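I have placed the structure first, in the form of structure tokens, so that the comments after it can refer back to it.
With one protein chain removed, the remaining protein chains of the complex are shown where they sit.
Showing subunit A:
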């Protein structure tokens, strides 16, 4: 049976960018398997930090994305209650890590996915609209059984199939984490006045509410609510939904209209015990799930891709196959600590802020106030969030593999 070099389960942004990196970097044969290649992205947008933007440019898809990418010029964080008439900004980040390079863009997920899918198709990545139903390692490869009944063989299987990864459970890799009693509600809204590239994060008692600027007079919202309240909200009439939305969003940009329906998904935090198995690797949310409050989920996933692709390509140039244990150990060593730190940090922030008790409010306002008054520290946070510090993989420096 002919053997594909790398098979990726999951045709989202993470899976497709890995496919592109491996095609361009070492000309490997790559297949992407996804039962629902389109349709998961409606209403969702992501912060694409500077490192991730450089990577998308290196993968040859940035030109197709750029017209729909909104640079973030400023980021404002408030700590408030719904009843507060004015929401005082406790911290403001001015967003440039270098002249003409904002620290992040906000982009609708569908724009990125479509650009990657077109580029992957043109680059010769094979795609199959089916699912992996089972797999077993045999000799120097992995035997795959697909939902359409066919059988295949691959040198490395990568799970990019999200936080509820089916492949992770087939591989028997345990997941440590917990669900928050919170749901994330996403939607795209239009408003009357321009946002000037300002992203706003209101830390409201039920959880953070984020306004992420999109191109035009539009914003993407990530609205955290207690799970029961979220269900009630989704059941409301459209007019009532907009009323509730305006109470949280504020009216500083004028009246709001919904461009997409509200969609809710359960929030949690978690991390796989191992990121690799025998000729098997987890990337993106399949390996780690962070709270969306920091907007870092996608950037973490792309960093996984950059590190794994670099390890695979470097080893391919030594004649070592993609599933070689040294490739996977290098990937796991580079990614696990990084991910754990960020997971704990966002979990802590969420617990600290999703709370209305006075001591918590004082502690966080004091903390944010201090950070706001120390330009060096703030710059550190911006560069850290942008993913351009530390041992940066080549793709995230904008260099070829």
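General remarks:
The rule we apply is simple: a contact is a pair of C-beta atoms (placed from the backbone, for glycine too) under 8 Å apart; a residue touches a chain by one contact, two chains touch by 3 or more; residues count from 1.
FYI, contacts and distances are computed from a predicted model.
Its record in UniProt calls the unshown chain "Ubiquinone biosynthesis O-methyltransferase", which is the match among "ABC transporter permease", "Ubiquinone biosynthesis O-methyltransferase", "(2Fe-2S)-binding protein" or "Transglutaminase-like enzyme, putative cysteine protease". Residue-wise, the contact with the chain that is not shown comes from A:140, picked out of A:36, A:122, A:140 or A:232.
Residue in contact with the omitted chain (choice from A:193, A:333 or A:397): A:333.
Within subunit A, the residues in touch with the undisplayed chain are 3, 27, 139-141, 314-315, 317-321, 324-326, 329, 333.
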